[in-house]
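Heads up, one of the protein chains got dropped from this complex, but the rest are sitting where they should.
Let's look at subunit A:
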Amino acid sequence: MSELPITIGFGGGAELLFDNKKNHPVSLPVKDKAWKIGDLIFWIKDNLLKERPDLFIQDDSVRPGILVLVNDTDWELVDTVNYEIQPNDKIVFISTLHGG
């Protein structure tokens, strides 16, 4: 398999940074090493993010206040940025930053 198909989701306001689109089915190009969520965050920044990267990324991870779910499971239970992405995973980023 030369591509890694996954679904990326945004919610809680994070979708505003991505053309207001909540679901993005994508295929990641396969590389020598496994894809980790840490890599995915930078791939999203380069390929999907439309504005204000500071609202999404901080240092090597997502900005505090953004929750990440891997197949409906809190990413803290699967080693956060180090989780190795599997085919057909659904990875969702939920903003918790206070609205008005």
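In this section, a contact is a pair of C-beta atoms (placed from the backbone, for glycine too) under 8 Å apart; a residue touches a chain by one contact, two chains touch by 3 or more; residues count from 1.
Going forward, contacts and distances are computed from a predicted model.
Asks: Not counting the visible chains, the remaining one has a UniProt entry; which protein name from "serine C-palmitoyltransferase", "Cytoplasmic tRNA 2-thiolation protein 2", "RAB20, member RAS oncogene family" or "General transcription and DNA repair factor IIH subunit TFB4" does it give?
Replies: Record says "Cytoplasmic tRNA 2-thiolation protein 2".
Asks: Residues on subunit A that touch the omitted chain in the whole complex?
Replies: Its contact residues with the unshown chain are 11-13, 15-16, 22, 52, 64-65, 67, 69, 72-74, 76-77, 92, 94-96, 98-100.
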